[in-house]
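This structure is in structure tokens; I'll ask about it shortly.
Only a single protein chain was left out; the remaining protein chains are all shown in position.
Read from first to last, the chains carry the letters A, B, C, D and E; within each, the first residue is number 1.
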Amino acid sequence: MLKLVLPKGSLERATLELFEAADLAVSRSSAVDYRGSVDDPRIEEVKILRPQEIPTYVAEGLFDLGITGRDWIAETGADVVSLGELHYSKATARPIRMVLAVAGDSKAQRVSDLPGGVRVSTEYPRLTERFFAEHGVAADVRLSYGATEAKVPDIVDAVVEITETGRALRAAGLRVIDTILVSYTELVANPASHADPERRHAMGQLQTLLRGTLEARGRVLVKLNVGEADLDGVIALLPSLRSPTVSRLFSSEHDFAVETVVPKAEINTLIPALRDAGASDIIELPIAKIVH
Amino acid sequence: MLKLVLPKGSLERATLELFEAADLAVSRSSAVDYRGSVDDPRIEEVKILRPQEIPTYVAEGLFDLGITGRDWIAETGADVVSLGELHYSKATARPIRMVLAVAGDSKAQRVSDLPGGVRVSTEYPRLTERFFAEHGVAADVRLSYGATEAKVPDIVDAVVEITETGRALRAAGLRVIDTILVSYTELVANPASHADPERRHAMGQLQTLLRGTLEARGRVLVKLNVGEADLDGVIALLPSLRSPTVSRLFSSEHDFAVETVVPKAEINTLIPALRDAGASDIIELPIAKIVH
Amino acid sequence: MLKLVLPKGSLERATLELFEAADLAVSRSSAVDYRGSVDDPRIEEVKILRPQEIPTYVAEGLFDLGITGRDWIAETGADVVSLGELHYSKATARPIRMVLAVAGDSKAQRVSDLPGGVRVSTEYPRLTERFFAEHGVAADVRLSYGATEAKVPDIVDAVVEITETGRALRAAGLRVIDTILVSYTELVANPASHADPERRHAMGQLQTLLRGTLEARGRVLVKLNVGEADLDGVIALLPSLRSPTVSRLFSSEHDFAVETVVPKAEINTLIPALRDAGASDIIELPIAKIVH
Amino acid sequence: MLKLVLPKGSLERATLELFEAADLAVSRSSAVDYRGSVDDPRIEEVKILRPQEIPTYVAEGLFDLGITGRDWIAETGADVVSLGELHYSKATARPIRMVLAVAGDSKAQRVSDLPGGVRVSTEYPRLTERFFAEHGVAADVRLSYGATEAKVPDIVDAVVEITETGRALRAAGLRVIDTILVSYTELVANPASHADPERRHAMGQLQTLLRGTLEARGRVLVKLNVGEADLDGVIALLPSLRSPTVSRLFSSEHDFAVETVVPKAEINTLIPALRDAGASDIIELPIAKIVH
Amino acid sequence: MLKLVLPKGSLERATLELFEAADLAVSRSSAVDYRGSVDDPRIEEVKILRPQEIPTYVAEGLFDLGITGRDWIAETGADVVSLGELHYSKATARPIRMVLAVAGDSKAQRVSDLPGGVRVSTEYPRLTERFFAEHGVAADVRLSYGATEAKVPDIVDAVVEITETGRALRAAGLRVIDTILVSYTELVANPASHADPERRHAMGQLQTLLRGTLEARGRVLVKLNVGEADLDGVIALLPSLRSPTVSRLFSSEHDFAVETVVPKAEINTLIPALRDAGASDIIELPIAKIVH
Partner (left out) sequence: MLKLVLPKGSLERATLELFEAADLAVSRSSAVDYRGSVDDPRIEEVKILRPQEIPTYVAEGLFDLGITGRDWIAETGADVVSLGELHYSKATARPIRMVLAVAGDSKAQRVSDLPGGVRVSTEYPRLTERFFAEHGVAADVRLSYGATEAKVPDIVDAVVEITETGRALRAAGLRVIDTILVSYTELVANPASHADPERRHAMGQLQTLLRGTLEARGRVLVKLNVGEADLDGVIALLPSLRSPTVSRLFSSEHDFAVETVVPKAEINTLIPALRDAGASDIIELPIAKIVH
């Protein structure tokens, strides 16, 4: 029922792994095929295309639902409905930033310090022109086909470039002076498809599976035993994400089994604290999906 | 107590991974050693040999239990007891088919359209001869040492070959006109060993572990909370593989914790449906083994 | 609060995987950086340095806590407090042994059979000298820079070398005649840091996480259903690591859900036995951490 | 004295290998550095940048000499002087073709068969617009960011794409209906630099080394002995690339040593023919460079 | 004009490298295609098929010329004309031997020591049966599908197997007691094709190129200068493969330039000897082909 378009290239692998973990595995006849299918009644077809072109295709109605970056949604200015961010990327769950950078020894501290006629290389010419116009700088913006950071200072004076850690820019001797955009991967819909109740319901269900999978990556299930006397103290330590499931042990009237989901990032301090508070037989299990 | 023989070659890796997941890990001094051992009181020795030869060795009593393909059981005609299929293979859980294929531009639509004296290349000469004889065609069957599909039309007129997707045959310009056999991996026993009650019991236990592992690959454990009012509706949605475990939450009289095992393939529609039906705090956990 | 030092080299990868699994992931700017950090309030800094040098650094107070092998603690004779063994290594959970080996055709059966002036090559000269002195043999001990086993018989008469399986020594034609030391990886602390109550408490908590992770590698969670009549029989079969959690099924008064943690190594016999004893719907789940 | 710019990306490796073979090895601090240097008095600096941008940079005078493809020279319409083709590419010495392709079942046989408003995806929008305008077709040309062939027929009706063998286009179900351009790698110069006699002389010398290296790849040196009677016959068989060097053997008045350079592609027929004509002791040697 | 068949599998890579070095490069659309072509007027088509089947196909006239091992020519007993050995193989220029091997602790010292009914596993059943029959032993010969050496002593009593160094047999605990055949790679022709003068001439020319290439692998060209007084002494040291080319230096009446081809294996002693004998400016050049 829904036509989906997923990003080819640097996000491709992470996106397909997410879909597989969400039980929406994409089948393709080969790893370079741009056509895929998902064995799911809500998904009619899947294509894997360049993220730069996805906002336009979704806006034009060639697809109902797509995944792409906020950077390309902004660059194209395409008319799509954002269903929200999906926090994953090539390697980490961190967003990428689109920044303005100049030579390390330039005196400019912000965009407005740059002179008229400043040469700027970027893969995002429209967004860059808008940004400079908003700051009243008449820039000479040039389309870059890659290796943008290598062009300062010989070929251009500044670049507008995306970066995850800033390492590549620093390694090329550049200094970041402004952040134009923080870009996460987003789920975007065609406005007409989204206005249709049935399709919107299906989109919501897919989003539930994708988000449930992403959220589970940072959570674990903790199970423990505790005596009546320590029960309240142990429960007070548990993060309040979800009320814990408490059950009395059959074998021993005054002992309880407690289980709850906690963020992985807190486990290193939580488990020792639980043990100090009287919990015993603490075990931690991996989880595959979580839906509130 | 039991002597086991496992298949060397294309199934070797998948078989050893299955045994490890079934807590029957096979130790070898090196990855090319044909002798292994399992730290299990029921298994006396393990050898890893060619699947073509396994039916004969099991029939002759050199081993009590073996794993091989139905294709070789049929080709050798060996006298073994099949304990049933194990649904795994090199890459997928799909079976392989043994087919008869001819040149793409041949006019034959079925085996009986082929003329007497038709030259047929195959790695399964006995099975092929039997098949042609049953259909009343006097074929000139030749043993192939591999690359069988490359021999049509210059060297032979037809081939009998195994295939998973048919892609290699089509790529060589061939057309399938008959399916001779559908072949799964099978667990086979020596008839005398199988007649012995103690050995048969041990075989059954190993089979339980192997099947429990394979079955778990397609299942997950789902846990959820639900209020009294929605309990019946939620339970009605659950697949009936196994009755769900329902327990009243200690913290809240009118809420229940439900847990059950469901097929992975249904998760993509089940989780959204459960949520629509009033379930909350749904989590999904991977499972390693399942035994009914 | 604590300064940690972890071993570079052959144990590095396994150590970093252990820390990640223990939710104490070590971040480094690159895979060859010797400086790391852990996002944990108890850990002030992490360095990754050669295991040979770690005992000395911990003894001198450059670090509060370190991980290294018993072999280097013994060789350096450094004044550190051992918090106990951590059973993991490059590939397996087995310890390494430090052995004395001679040419395969030597007549020596034990160290005391070796003559005065015997030439011995080793990477552990101090420990080797102490060992020979204790046995009253005046050996000519020489520092080896590696490939120690290759030096017998042309260059030296015997070697003192570590080995996991003895295979490399046998392949070089040597014969082991004495075991000097069995060496596990250990967690060692600076004595002054360990005397400080606050630091000792933090060290204990880290040890809990590391041990809980290592222990979980050999355990699984088993869940099963059983009728009232078979409950005692099934429970009697369960290993007594931890008392099982038993709960009455809501749906059926006379049926129980049982769950417990069992060693992976017993699963191959336990599951068939449970089934024979009346358990049904047995499932096995992987666990990530276990703390008693 | 000369500033050089070489292509980053698919041609990078082959270009750097060519420069090394031409004894103009480019040193870089790492394989991803865009700045290089050559230990040669004629070369002041080397940069490695995207081939798409090279024609513009050379035309603007940022570099004196560059290497890029004819496709990008045509697309940018940059004002550069071509010093001629260099016959090498990623894998072979064949050129790439820029073609117009449509769906396999389209009825169009040439560009003029396409209707007004035809949607065309391409990485070469300017060249494509010019080409359609020349043929009187008002096309809707869209910039492609890659995977262009995957867009027919769902997203566009035709593509303009480069291809070496046509295989990727055929695999995507497309049919080529026109060739717009045949594109070799070219050596291009800035017009002002080329007008300067000293720089033009230096450019010519570099070109001599690069061409001499490329030409040597298809040549070998053949040496043979022949008696006086057969000398003319043998010489008549030799390709006339270069007059053979003939010298009388010191040891035998009536015998001659002949050596000459011949195309590798003719060796398979030439050597047997020479032997049939009376040559003996024929040897073939690889050559590294040839300059006429 | 000639139809060629080359061996697929373990010899494939070395064979294709030989053909390329011989300027008879085989083109295929992909590395797994069994059909190839050579840009040579003497070669009409090339197929790459299993070496086991090649003797039969050449004998039946499906091909004029083929490359396969002596082992398969003997096993099939096919009626082909051998044009001689080509000394190359997977890794070395050494032949393989077909041997009879038994368990290391067997008392048999030769084939005739084996009892009637001895079970023998082999991939060469016909040759093995003939061999045992010639020695008057009634063996139970069984077709092996690989891993033959693993079957002694549990499954069979002896094996007939090919080996290059004997290492795999020794590693499996076997002992070689007889050599049945020494097998080189051979060039074989169909008898009728070989009887045809034109085809035989073409076969001879191909053989010249292949042998010239193989021979060149073990040869180098040596050039040196020498004064008149030392000329005879130096020439006397040169191997007599080919008379050296001697020419008087233009620059110096009494000095000579000498060049000759020598076996690589003698270079390590020849060059020092030449220098001791008065030669100077000795250089050694690689050669690609040599035809006497």
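By definition in this document, contacts are C-beta pairs under 8 Å (C-beta built on N, C-alpha and C of every residue); 3 or more make two chains touch, one makes a residue touch a chain.
As the structure is a computational prediction, the values presented were derived from the model and not from experiment.
A.B. asks: Please work out which displayed chains the absent chain touches and list them by label.
C.D. replies: The undisplayed chain, in the complete complex, is in contact with C, D, E.
A.B. asks: Extract the touching residues of chain E with respect to the undisplayed chain.
C.D. replies: 220, 225, 247, 249-252, 257, 264-265, 267-269, 271-272, 275, 280-286
A.B. asks: To test your reading of the contact rule: which positions on chain C touch the chain that is missing from view?
C.D. replies: Output for chain C: 8-9, 34-35, 47, 49-50, 52-53, 57, 62, 144-147, 150-151, 154-155.
A.B. asks: If the missing chain were put back, which residues of chain D would it touch?
C.D. replies: Against the missing chain, chain D presents residues 22-24, 39-42, 204-205, 208-209, 212, 216, 221, 242-248, 256, 261, 285-292.
In this section, only the chains that are shown with their structure count from here on.
A.B. asks: Going by the touch criterion stated earlier, list every chain that contacts chain B and also contacts chain C.
C.D. replies: Chains touching both chain B and chain C: A.
A.B. asks: Supply the minimal count of touching-chain steps required to go from chain A to chain D.
C.D. replies: Between chain A and chain D, the shortest chain-hopping route counts 1.
A.B. asks: With contacts defined as at the top, give the pair, B-E or A-B, that has more of them.
C.D. replies: Of B-E and A-B, it is A-B that has more C-beta pairs in contact.
A.B. asks: Once you find the CA centre of chain B and the CA centre of chain E, what distance in Å lies between them?
C.D. replies: 43
A.B. asks: CA centre of chain D versus CA centre of chain E: separation in Å?
C.D. replies: Once rounded, the distance between the two centres reads 38 Å.
A.B. asks: Residues touching two or more other chains, restricted to chain C: which are they?
C.D. replies: Those would be 247, 285-286.
A.B. asks: Looking at which chains touch which, would you call it a line, ring, star, complete or other?
C.D. replies: other
A.B. asks: For this structure, give each pair of chains that are touching.
C.D. replies: In this structure, the chains touch in these pairs: A-B, A-C, A-D, B-C, B-E, D-E.
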